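Complex shown without one protein chain; remaining protein chains in place.
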Amino acid sequence: MANPIQEAIAKRAAQELEQGQIVNLGIGIPTLVANYVDHNHVYLHTENGMLGVEDVLEEDIDPNIVNAGKFAVGEAVGASYFDSAASFAMIRGGHVDVAILGVLQVDEHARIANWAVPGKNIIGVGGAMDLLVGARKVIVTTTHTSKDGKSKILKECKYPITSTRSVNTIITDLAVFNYIDGQLHLVELMPGADLETVETNTEATFVNSLK
Amino acid sequence: MANPIQEAIAKRAAQELEQGQIVNLGIGIPTLVANYVDHNHVYLHTENGMLGVEDVLEEDIDPNIVNAGKFAVGEAVGASYFDSAASFAMIRGGHVDVAILGVLQVDEHARIANWAVPGKNIIGVGGAMDLLVGARKVIVTTTHTSKDGKSKILKECKYPITSTRSVNTIITDLAVFNYIDGQLHLVELMPGADLETVETNTEATFVNSLK
Amino acid sequence: MKFYNSAEEALECVQSGQTIMVGGFGLVGGPLTLIDTLVELDVNDLTIISNNLGEQGQGLGKLLEQKKVKKAIGSYFTGNRDVGDAFQRGEIDIELLPQGTLAESIRAGGAGIAGYYTKTSFGTDLAKGKETKMFKDEEYVLEEALQADVAIIRAYKADTLGNLVYYKTARNFNPLMATAAKTVIVEVDEIVEAGELKSDEIATPHLFVDRVILAKKVLTKEGVVEHG
Partner (left out) sequence: MKFYNSAEEALECVQSGQTIMVGGFGLVGGPLTLIDTLVELDVNDLTIISNNLGEQGQGLGKLLEQKKVKKAIGSYFTGNRDVGDAFQRGEIDIELLPQGTLAESIRAGGAGIAGYYTKTSFGTDLAKGKETKMFKDEEYVLEEALQADVAIIRAYKADTLGNLVYYKTARNFNPLMATAAKTVIVEVDEIVEAGELKSDEIATPHLFVDRVILAKKVLTKEGVVEHG
């Protein structure tokens, strides 16, 4: 499932994490972030009821240890399990430091849409809305444009938003933006990307804060 | 602490219990009920976080196993411990079959007052209000009259009520009343008591349903 | 609490029109034996409260295929495209809840809490029509408790009193649903004597449990297999 573009985004997202943080990874690119973190220093939380997620070798798979994407995972030393209400109490109560989520769209207010597409059946939301209100910091990872070349970083989300809360950081295959004082700031170009390409492919207004 | 009158009331209260029931005992006379139940058939719940309370011998006391009255108790086979929110979720969620409580007053609507005395500091309520709204059946145990000879079974409680919920059964040193269809029914005289004594000492209106 | 010899006997109480909670997160922690028996029952118009509604033609998906589901309450039905199709055809109602709200509402249902205020979903389509209230300058959405007639859940071990422990991420919704239904039916991998589960480690005290059976279907690395 992983391709080099996704891996590059995941790797960059992992650099945002700090020692001792509790981190929840969404489905898709965020799941790949697990490959780039030191499980002795960053603790992965999964909303289906586990703190201390780590990778698992094929031969060690236990079918009853899975992450939110229902993929088999491993149990880090000191891991713990809990029920879904306790798990979301951690999320909604502000006890998760960072959530890394995938998005369909993100707008210049750093609001995201990642759970529903108009005209399609709205039949799944999972823990996305909970993570957005609860996580202290939210990082979103996404390809900069959709498959048909359209910007995913819009003036305003066209799909239904997931929360009124603005995310803190956007990491794409082209760039890294931080949302500060009500504006998107371009803070970094991804390897191989240039400013012109970012400008062309970004519908949202942003401040160039490259150093 | 126990005297023969209290023991007689507690013993009679124990007869109300049925096999398999989950029972919570309040402080005072209700605590004595534990002496008259078969712990293999009735399971005692205490709101400070334990199911499976039983008596304990002096030499087996563990200071960290106590009941709601902070008295040392024993652990029945199959007992479990849980936090206070889980414990009160059991009570308030309707998972406790019977609560046996002490009262200061009870009125002819079978409403009780057992947590506050006007003019004195209102500074303790504990789990009384929770048990009254949550337990499926509430039995109250009390001496029929106060130390100065006044009826505790009044037309209307003079002290602040503990709940708008009517209790199901009142057991005193003189009589047993059930509350049915909005009326107190005298259903039994305690050993040695006669109808006249009950009538003289009961301010509340009641129906004589003695067989 | 009573032990039953089969899922059929344990599920005899289920009636048309009832609300049924079903534990599990996908197959993990799902009451696989009870689900497969439930879909064989001659009942309909069921309201199912479960995070997912199985997969196409599998598990709870069969119940949908047989048109026995009137309404589904859950957080993620995307894994079974039959759900969306049935919804489009007007065959079922769907109440989509954020997963945290689903979990918390079930807990509330078991805990005597009628409703509670959460920030989750405020300002989104999922909050449409719901009451809101301000606490300390922040807006919250009122969510109501969920309760059921019957819950079917999976645990790892039960003791002879009905105390339960769960296994790893197979815990998920199971302990919550054990608190929020009139009749709680549990399938377990193992039954042990009372006293064998440590008193500090029991996750579901026996007062919540009504019926217990031994699981016949188990999730393995190779998928669901029959045993026993």
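Labels A, B and C are assigned to the chains in the order they are written; within every chain, residues are numbered from 1.
The rule is short, and it goes like this: contacts are C-beta pairs under 8 Å (C-beta built on N, C-alpha and C of every residue); 3 or more make two chains touch, one makes a residue touch a chain.
What you see is a predicted model, and the numbers here were worked out from it, not measured in a lab.
Peer 1: The complex has one chain that is not drawn here; which of the drawn chains does it touch?
Peer 2: When the full complex is considered, the omitted chain touches A, B, C.
Peer 1: Which is it among B:5, B:77 or B:133 that touches the chain not included here?
Peer 2: Counting the whole complex, the residue in contact with the absent chain is B:133.
Peer 1: So which of A:32, A:51, A:140 or A:157 would be touching the chain we can't see?
Peer 2: Considering all chains, including the one not shown, the answer is A:51.
Peer 1: Identify the residue among B:15, B:40, B:84 or B:200 that touches the chain left out of the display.
Peer 2: B:84
Peer 1: Just the residue numbers, please: which parts of chain C touch the chain that's not shown?
Peer 2: Residues 104, 108, 111-120, 133, 135-136, 138, 140, 144, 165-168, 171, 198-201 of chain C touch the chain that is not shown.
Peer 1: Which residues does chain B use to touch the chain missing from this display?
Peer 2: So the residues of chain B touching the unseen chain are 46-50, 61-66, 70, 75, 81-85, 87-89, 91-92, 116, 120-130, 133-134, 160-164.
Peer 1: Even though one chain is hidden, which residues of chain A still touch it in the full complex?
Peer 2: That gives, for chain A, the contact residues 20, 22, 43, 45, 51-52, 75, 77-82, 88-96, 133-134.
By our rule, only the chains that are shown with their structure count from here on.
Peer 1: Between chain A and chain C, tell me the centre distance in angstrom, where each centre is the average of that chain's C-alpha atoms.
Peer 2: For chain A versus chain C, the centre distance works out to 28 Å.
Peer 1: Between chain A and chain B, what's the gap in Å when you average each chain's C-alpha atoms?
Peer 2: Between these chains, centre-to-centre, one finds 54 Å.
Peer 1: Counting only Cα atoms for the centres, state how far chain B is from chain C in Å.
Peer 2: So the centre of chain B lies 35 Å away from the centre of chain C.
Peer 1: At least two other chains touched by the same residue of chain C: list those residues.
Peer 2: Expected reply: 107.
Peer 1: Scan chain B for residues touching two or more other chains and write them down.
Peer 2: Residues of chain B touching two or more partner chains: there are none.
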